[in-house]
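A protein chain is absent from this complex, but the other protein chains hold their places.
In order of appearance the chains are A, B and C, and numbering begins at 1 in each one.
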Amino acid sequence: MEPDQLKNWLSLLLTIAWLLPLGGFALEIFAGFWSTRLKKTAAYIAVGCIGAGFVCSLTALCSWGMHTGYWAEHDYLTKFFQETPLGGDHAPADGHAADGHHGSEHDAHHDEHSAHGAEHGAHGHEHDESKYPTVFAGRYYQLAEFGSLQLEIGYYIDSLTLVMFTMVTLIATCIHVFAIGYMSDELTEDYVDHFVHVGEGHLHRPGRFYRFFAFLSLFSFSMLGLVIAGNVFMVFIFWELVGICSYLLIGFYTERKSASTAANKAFIVNRVGDFGFLIGLMILWTSFGTFAFSEPSAEKAAENPGLFQMLRDDHGQMTVEIADDGSHQVVLTGPEGTHKTIPYYLLVAAGIGIFCGCVGKSAQFPLQTWLPDAMEGPTPVSALVHSATMVAAGVYLVGRFYPMFTPEVLVTIAYIGAITLFMAATIAVVATDIKRVLAYSTISQLGYMMLSLGVGGWVAGLLHLITHAFFKSLMFLCSGSVIHGCHHEQEMPKMGGLRKKMPITAYTMLIGVIAITGLAIPGTYFGFQFAMSGYHSKDAIVATSLAYWGLNDQHVLLFILPLAGAGITAFYMFRLWFYTFAGEPRDQHIHDHAHESPAVMWVPLVILSFFAIFCAYDGEQGPLWGLLVHSEPAGMDHGFDPAAPGQIAVPGHHHVHEKMSGDATVHDVAGRYALAVAIAGAILAYLFYGARLLNPADVRRQVAGLHEFLVEKWRFDELYDAMFVKPVHVISGWIAALDRVVIDGFLHGTSKAAVDVSTWDRRFDEQVIDGLVNWVGDRTFRVGRSLRFVQTGRLRQYVMFIAGGLFGVLMLVYILTL
Amino acid sequence: MNDPIILLSAIIFAPAVGALILSVFNKEAEEGMRVFALITTVVTFVLTLMLWNIFDYQDPQMQLQVSVPWIKAWNINYQLGVDGISLPLVLLTSLISLLAMVASWSITKQVKGYLILFLLLETGMLGVFLALDFFLFYVFWEVMLLPMYFLIGIWGGPRKEYAAIKFFLYTLFGGVLMFIALLMFYFGSAGGEVGSTFDILRLQKIGQGLIPGVEFDGMTQMIAFWLLFVGFAIKVPTIPFHTWLPDAHVEAPTPISMILAGVLLKMGGYGILRIAFPICPQGAQAAAYVLVLIGAASIIYGAFAAMAQTDFKRLVAYSSVSHMGYVILGIAVWKVSDGSTVGSDYWNMGMNGAMFQMIGHGISSAGMFFMVGVIYDRVHHRDLNKFGGLMGLMPLYSGLAVGIFFAGLGLPGLCGFWGEAFTVLSAWNYSPILAIIAAAGVILTAGYILWTIQRVYLGPEYKGPHPEAITPINMREFSVALTLLIFAIAFGIYPESVFGMMRESTTLLVTNLSNTVNSGLEFAGNIIQ
Amino acid sequence: MPELNFCILIGAVLFVSGVVCMATKRNAIGVLMGVELVLNAANLNFVAFARYTALGLDGQILSLFVIVLAAAEAAVALAIALNFYNNHLTIDVDRADDLHG
Partner (left out) sequence: MNIETLFNYLKSDLSTSLPAFSPELTICATILALLFARLFNVDRRGSLISPAGITLTGIGVAFVLSVVQLGKFTDSGSDQGSGMFTGLLLFDGFTAFFRVFLLVSIILIVWLTQLSGIPDREDGPDFFILLLGSTLGMMLMASANHMLMLFLAIEMTSVPSYVMVGFLKGRKTASEAALKYVVYGGGAAGVMLYGISLLAGLLGTAHLPEMAAQLAKIANDPALMSGPTLTTLAIAVVMILVGIAFKLSLFPFHFWCPDAFEGASAEVAGFLSVASKAGAFALLVRFCLAMVGEFTEIHATPAAMKQFNLQIGVVLGFVAAITATFGNLAAYSQTNMKRLLAYSTIAHAGYMLMAVSAMMIFLSLGDSNGAKRAIEGLLYYLMVYLVMNLGAFGIVALIRNEIFSEQIADYAQLAKSSPMLAVGMLICLFSLVGIPPTGGFVGKFMIFAAMFDAAEYQPIMYAVFVVGVLNTVFSLFYYLNVLRVMWIVPADESARTAEVPLASRSGAFVAVLSIAVIVTGTIFVAPVQQIAEQVTRLVSS
């Protein structure tokens, strides 16, 4: 296939995948108003659309791989069957980890093409371009054009887009299928909502099965639009659209006050982030005059360069000058090689602004509060929107927009990520609602991704995005299955021992838990590394942050916090699993009525758990990593030296693979730490909640008992309780309180202030402005009325007025003559 | 029909002729009169579509110009024409009028008078958008006062008299200011071979210094600009001239609210674009900062005020204040530095955004008012705290309403988004601070719209009076709402459909005005110093 | 021309007297007499000017006309006063206060 043909083919496939759910949405909405509200037609349409989308996406991915020669270069399949013993520490020292064994070959290509003076885009993969382009951009239609400024709906397809498409459609398909089962109780004309009390009983309403699927389809469309977007403005558009879909889905149970409030909160908090986003866009638009990411075609790029091309050269470097007044200026390369400069701080501000949007969307500190509340939505929504896809959009955007971020912005991102991941993890420890634990966990994991991107682990962060999507959606679906099985009971203290009642759910959940905690068996056996996807991604993140610390001494927290977070994660995730599935039932009634979910619900679980295990197969040598590296921004492989004005270095791949102590590379060291911490956490959880050996309550009960001293374990228990559990509880309590009181308080305060201001505003309006107008009117009226009294009706007075008037006019003449 | 004078005159006077014919109808034949009036608006709409059909998108100049002497002694002509700035508004007017007429079926009191006034109003609105003679423009502008006064005053709510007179006074006051400017231009344009004139196009040229021997000096332009601006700002309305709007809206019957929000407010923006800026570029330039400030302040102020309302219609009215703030903001972002325009493309974008906002707001606000009207017709109250649960009771209506409210919220993919986004994006070039203030509007807008949706449509049950009266919407209401929603979506998805129409004209306008400053004319700013 | 000044002075006094009379008399007839005084003040002026200035014959004719006009006006005014009396049973102008404001 010619490049143009491939471009058309890919864009066609992805467009179909993108638009199918939209068509589905329209059909389903109308279907609901026709006669099929009690049938599953809507669900089948939705599943059909998204499923077809998945097929298209996968086809696109494969086509891309085949026709760009990517598969040929990275023959993963062969490699898999060769069973080459591989460790985690083989990365070539030249930093091209992704290229694996073909690195040297690649470099040869690279050099050759460089010698021919081929044009380079902003992305690292551009060295393939002269051979066969791997990035495709184009436009669907123009939104508007103002002189030299153009805005369009377009697409930008690289391996990241394709991977995201495949991931989103795959997960969405699974969740759609799952939802057929989960939402089936809506298939009635008389749905009883036990959470809403009306008058004397519960609310009865017609079921809204079709509407749920319509919203899901609309969401899928929006999310895919966000991914395929060819420019950041289009991202913003779909950013808002996913927001509104999220609003609709969270508030799906419109009758529940809590649901609609949570939906409002989600949208408004997101809008706060979008406010920053908008400011970022304003700066970029005004400074750069374009929103396009990057223009792959060299000829077109010369005319209309994208943002990345304007800011950075082929090697990912930007030019910073110091102006006469000592301020830093960034030199931009405009169309036809023209140059202009903008202040450096503007670029930083733009980056922070865009990141604000990501903070909102990805529920990062300090805007994380909406996500736990968003669990008001049906569980499939939580799985799809609030764990796998939409909340990851923030991370995706940071990744996509990476070249625009200066190191100062990146370090901000990293800190936000670090704070978020730690805070959310500690909160998750004390949560008892199963979905809330997962929600906090999601926030925490998103924090990891942000951190990773912030410290330069571009691939690691996005890899974690993918892996997390799989295992987190898996876990959400499992929790959904539990909730479904336990008749909408979400409190873990009422569960326990469900493993026997719902084995498939339990064990798929366990897979998810292991995946997220990053447990693995070190080393390779039989050519396999016994590690699930989460291990690889989290490993890479921690490794990068360690490397970052190595380059920037002061940023030690950026390593400590994720490391600690890994342990806490393990603790609370296993706590969740043990709480729910292990041991004896705590509430016999619930346990008795619990049942395994039907196949339509557990089959997706199995599929997802497969991907939760294997999607990041082989870590840094694996296909997913390779695909992502292919889209990595230029210069990331080498890292960035400290540069003005922040003097912050960003590690490249080789930094991660440098020797640190002995033979162990940075990566190895970090991996060991992380694994150790995770295992510790897991064990701790087991001791508390699995084996229930260390029950703080028991300990307390037996403090006065004589046997206390005999059972040394319990002292440990108490010690642990005092040393770890309690402080963790307390701290997380504090942080939860901080969250609740300070940040929520701040938000409430703000909204209250807003209400106050608006009341005041209204009063101002009614009293001052209207008052003024009314006052003037009133005055005039009064003057008019008082003039009435001049007309006394007395004739003699009138005559007097003739004389008076004469005199008055004469005076007027006199005055005017003066 | 392709003769411009016939077509344009037909568009303007078709409703008036309809009104004349209606006056001989029997008072009792209400249904017949309604149908006849509807046919009149449909005919007008079709005529505007014909106009659209022969309009050349590529020609930035005034098209289909006609000029017939009216009062020769004063050089007043019956001069009409259409360009990319007026055409979208003409189409909007005839469309909204048509829909409002369909919505007028709920009017049962003195139907004949209502329909006649309604049609006269439409004539006035179309005349304003098509007139190219300032005198004629002024005549049409004022002509609308009478029908509007009675439409609010007779068919309005409890405080209709207050609202009607307030509306009348404000607008008349604005008209008086405009009148002064009109005279200033007329006498200032003496000289040259034509002599004093009301020809807007010629006045524009004079104002832009393109006619040798005649010019409006900086001081004249500043004074005239402010007179015009206040006159138009009252109509827009911006703070602090906005307080007539909530009252007028609250009291006006639903179809009139639709017209008021959908079309009348746009005339203010149109006046600024057609008259104030092009004729007084120097005055406009000197005033730009204040204008942008007013725009940004209106956005925030209107949003806050909306949030505090408990009356559904009043809330929507204040949202209009907020939304129209974007129009002023977008129009005024004319940055000049060292005597030349900086980033005229951004200004162009702001202008286009403002124009789009007018169209988009025309659709969305008309829709919002209609939606309020639909529920008001049933339960006869508008207290936001006494709604709830409508989603369950009237699912179709609620679905459409939520869609239209989302358009008002500025959701991408719906018509409210582009205007807001583009004006705000263009504002940074002018003033980052004000741009940020304006952008903050997105949060507040989301706040009050979502809160409203929650209070009205969501929730378990309806809490207010007359629950028994809540019936699903009928076909007529459905068709109006659906039409508006379809337009909201269409404009939202393919904004180029509107931008394409007006691009050439706005670009020309921006270029001309930029050149005015660039060409080193005496800069009004000098006078201030 | 001291004579002229003298005449004019008398005219002025008459004028002022007439105005004062109009403004102070409560009796309608009295008021009308005030009017006559004012008119005659002007007449005196005319005659004086006719005698002493270039106004000449014009002034005398003017005064003749004014005398006739004054008579006509007085006739009408008296008729109206009579009518007023018929309706109010008084000719006190202060009682004419139904119309005001």
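The criterion applied here is as follows: contacts are C-beta pairs under 8 Å (C-beta built on N, C-alpha and C of every residue); 3 or more make two chains touch, one makes a residue touch a chain.
Note that this is a predicted model, so its numbers are computed, not measured.
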Partner chains on view for the chain not depicted: A, B, C
Identified contact with the non-displayed chain, of B:Leu146, B:Leu293, B:Val342 or B:Leu393: B:Leu146
In chain A, positions touching the absent partner: 777, 780-781, 783-785, 787-788, 790-791, 793, 795, 798-799, 801-802, 804-806, 808-810, 812-813, 816-817
Residues from chain B at the interface with the omitted partner, ascending: 69-74, 110, 113, 135, 138-140, 142-143, 145-146, 149-150, 153-154, 160-161, 164-165, 168-169, 172-173, 176, 179-180, 183-184, 186-187
Touching residues (missing chain, whole complex) on chain C: 8, 11, 15, 18-19, 22, 28, 31-32, 34-35, 38-39, 41-43, 45-46, 48-49, 53-55, 57-59, 61-62, 65-66, 69, 72-73, 76-77, 79-81, 83-84, 86-88, 93, 96, 98-101
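Definition applied: only the chains that are shown with their structure count from here on.
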Distance between chain centroids, defined by C-alpha means - chain A, chain C (Å): 100
List of chain A residues in touch with chain B within their complex: 33, 141-149, 193, 196-198, 203, 205, 236-238, 240-241, 244, 247, 251, 254-257, 260-261, 263-264, 267-268, 271-272, 274-275, 278-279, 281-283, 285-286, 289, 751, 754-755, 757-759, 761-762, 765, 769-770, 773, 777
Contact footprint of chain C on chain A as seen in their complex: 788-789, 791-796, 799-800, 802-803
Complex interface listing, chain B residues touching chain A: 166, 169, 239-240, 242-243, 246, 301, 304-309, 343-346, 348-349, 352, 389, 391-392, 396, 406, 411-413, 417-418, 421-422, 424-425, 427-429, 432, 435-436, 439-440, 442-444, 446-447, 450-451, 454, 457-461, 494-496, 499, 503, 507
